[in-house]
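With one protein chain held back, the other chains of the complex are shown just where they sit.
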Amino acid sequence: MSDHPTYPTSLGVSDRHTISLLGQDLSTDLIGKVSFGHLAYRLITLREPTAPQARVFEAVLVALADHGFTPTAIAARMTYLSAPESIQGALASGLLGGGSRFLGVSEDTGRFLADALAGADELPTTPEGWDALAADAVRRQQAAGRFVPGLGHHLHKDGDPRIPALYDIAREEGQLGPHLALFEAVGRVAPEVTGKALPLNGAGACGAALADIGIPLELLRGVVLLARCAGLLGHIAEEARGHHVAADVFADVERHAVYVAPDPAPATGGEDA
Amino acid sequence: MSDHPTYPTSLGVSDRHTISLLGQDLSTDLIGKVSFGHLAYRLITLREPTAPQARVFEAVLVALADHGFTPTAIAARMTYLSAPESIQGALASGLLGGGSRFLGVSEDTGRFLADALAGADELPTTPEGWDALAADAVRRQQAAGRFVPGLGHHLHKDGDPRIPALYDIAREEGQLGPHLALFEAVGRVAPEVTGKALPLNGAGACGAALADIGIPLELLRGVVLLARCAGLLGHIAEEARGHHVAADVFADVERHAVYVAPDPAPATGGEDA
Amino acid sequence: MSDHPTYPTSLGVSDRHTISLLGQDLSTDLIGKVSFGHLAYRLITLREPTAPQARVFEAVLVALADHGFTPTAIAARMTYLSAPESIQGALASGLLGGGSRFLGVSEDTGRFLADALAGADELPTTPEGWDALAADAVRRQQAAGRFVPGLGHHLHKDGDPRIPALYDIAREEGQLGPHLALFEAVGRVAPEVTGKALPLNGAGACGAALADIGIPLELLRGVVLLARCAGLLGHIAEEARGHHVAADVFADVERHAVYVAPDPAPATGGEDA
Partner (left out) sequence: MSDHPTYPTSLGVSDRHTISLLGQDLSTDLIGKVSFGHLAYRLITLREPTAPQARVFEAVLVALADHGFTPTAIAARMTYLSAPESIQGALASGLLGGGSRFLGVSEDTGRFLADALAGADELPTTPEGWDALAADAVRRQQAAGRFVPGLGHHLHKDGDPRIPALYDIAREEGQLGPHLALFEAVGRVAPEVTGKALPLNGAGACGAALADIGIPLELLRGVVLLARCAGLLGHIAEEARGHHVAADVFADVERHAVYVAPDPAPATGGEDA
């Protein structure tokens, strides 16, 4: 057996008498001692959050938990309608929408800000310095033909109400780090640089805040998914209580379906080279 | 538009200036004011937990978050190995194992206990009374040819260390309700009734505790999935940091694959009736 | 390494120079020699289908591939809208609706028929004999408080047009076996036995046909999922070509969302036992 690979982990290991998690005794050190949000932070980072970091982390999870009838919520409800015996399928179906267009904004913003910070020789110390760094980052993003992530919201056109709430908490807790500072500067300079009046959105601020409290960039979207998990369970619970939104949406879509003949597409392929 | 269906929800609704969640203002009433666990309880039940209920809820989430290299964790890691750009797919892949054999125990136990309680004319008031109710429930389960859920663990054969931790907290918080009381009694009487020395397991106790704090039975598995979401993110984060467990398991499995010819199965079907 | 487990399979194994599948050389014996439907039958059953079995199998796959804007199709489109870069997520999201209410009918019907056949001392040889067996099966299902699977369709109230097509092919190919014969008899006797004029539905007939050609009962739903996979790709392809059904449904649902305050639920839990 000496040549068998071993499988290292810093998470859970068990033997007959104990369950250890993160190197601590689950039963005596963790259950009832730490909040779920605290544990989630540790599982992701392998570090204890400071109390301020933990508060920001919980605040971000709360901010991202639910946003009503999003496409992900509709998908989860549809799947629950079809397979109510498999709640895990309904939840998974909803989480699978956690991609580039909706839930990915937090991660995209975090990466955008981290790249800009990594490219700076040293961090600015004045608002003007932050504005200059932000303007430079926005211009380079535009030059590359890419959107600036974290800007604009299809509904909150005058400003996303989560923004001041998140900044207040970060400031109170001494967690307004470079990512949030740069994001705020992006909000100040973007209208002039881009020519568009797009306010900062909450998903972007959440990404910046998570980066500032030490969540690795490649796990930012994972945190969003954890938050959304709670919201999706709320939607599934409503269906389970008999709200029937999924059935009504399905009936409405079916009723308004119309057949359209496909365009006569030009033949493609088939010529031997 | 008068005949258009409306889609009712008690969760999130937004307009240009506000985001409301559960009838409260997300930004001013919830972000930074409540923990993520607290919010999750409310999204699922539409009720405010009492402080004792909230503490038990967080304790259960912590107890269920991770149990090492379970099949669900292995599935999530395999999927991350194949599609690292789609963290939502890895997470969903892991959650999809939340079914009857592993993560379903909490729900099965909660339902078993709730059925037994519903069948009792009145709740027992003495340990002997609980034991009698438990013995009756176990016997009826056996008579129906079904396992008693919440008994036994493939590793913790002398007792699951989470059990005392969970009962202590429930007792401290005044939340040791009828489901936990009956479950405890099941643990006392099961060896004699079933002839097998199977101790209570932690997943079962979690189901009982959740039922006692008012989580609807049909959402018990959903709570387990929320808890496991954090653990799966921990596994994904380990892969992302370069642990390569998935790659090593894959290589080991591939190396020990052997082809076996199928049994010459008897022909079936094909006869016209 | 002698104590290392081995992992047996009758499917694919590879070495440096060959890829073997089902004990044959993939490149010389299978690619271009067999249809995809034929191979799928073999992967599931480990048996070569006869030509008649293969034709029925392909017919069933075609019959089940798409049924328009079902909840599963809507879920897949919603997920594609949210995460268009992850087509596997959109497909998986749609397949996850393959449960009890919609796509599970074929399996439920196959199991119902197989149980009834297993309970018969010998197979009937006359229409009257089949009718008696069917009436008995329907009555026992009703006595157990369960629906008779395969009966009724929310749209095709006068008969599902797939039924005659499937029976014609099965008869032509000599594959009208006991499951299809019993299902046909169920259709004859059900109105009188149940007092409801519910015609046979196509999903049920597909389950019966698959059972007759030797698909194991526990894989019936798997075949339905394979069929549906093609339909879901069709829906995803429409979204990719710019149909925007998902975006329009999302916008319509969001526009008609209304907040409802939850019922003041009675407090539950919290009393110490």
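Observations on the structure shown:
Order as written gives the chain letters A, B and C; numbering starts at 1 within each chain.
Criterion: a contact is a pair of C-beta atoms (placed from the backbone, for glycine too) under 8 Å apart; a residue touches a chain by one contact, two chains touch by 3 or more.
Please read all numbers here as calculations on a predicted model, not as lab measurements.
Only one residue from A:Pro8, A:Gly119 or A:Pro191 touches the chain missing from this view: A:Pro8. When the full complex is taken into account, the listed residue touching the unshown chain is C:His67, out of C:His67, C:Arg111 or C:Arg188. The residue touching the chain not shown here, chosen from C:Ala59, C:Val138, C:Leu176 or C:Val189, is C:Ala59.
In the complete complex, the hidden chain is touched by one of B:Thr9, B:Ser27, B:Gln53 or B:Thr79, namely B:Thr79. Taking the complete complex into account, B:Leu103 is the one of B:Leu103, B:Leu166, B:Leu182 or B:Ala211 that touches the chain left out.
Touch with the hidden chain on the side of chain B covers residues 1, 3-4, 68-72, 74-75, 78-79, 81-86, 89-90, 92-93, 96-104, 245-246, 249-250, 252-254, 257.
Residues of chain A that touch the chain left out of the display are 4-10, 13, 20, 23, 45-47, 50, 52-53, 83, 85-86, 88-89, 92, 96, 123, 130, 171, 174-178, 180-181, 211-214, 253, 256-263, 265, 267-273.
Residue positions on chain C in contact with the hidden chain: 4-5, 7-19, 21, 25-28, 30-32, 34-37, 39-40, 43-46, 55, 58-59, 61-63, 65-69, 86-89, 91-93, 95-99, 103, 155-158, 161-162, 164-166, 168-169, 202, 216, 218-219, 221-223, 225-227, 229-231, 233-238, 240-241, 243, 245, 248-249, 251-252, in rising order.
Just so it is clear, only the chains that are shown with their structure count from here on.
Between chain B and chain C, the centres computed from C-alpha atoms are 28 Å apart. As a whole-number value, the distance joining the C-alpha centres of chain A and chain C reads 35 Å. For this pair, chain A with chain B, the centres built from the Cα atoms lie 24 Å apart. Each of the following residues of chain A touches two or more other chains: 4, 68-69, 86, 89, 92-93, 96-99, 103, 245, 249, 252.
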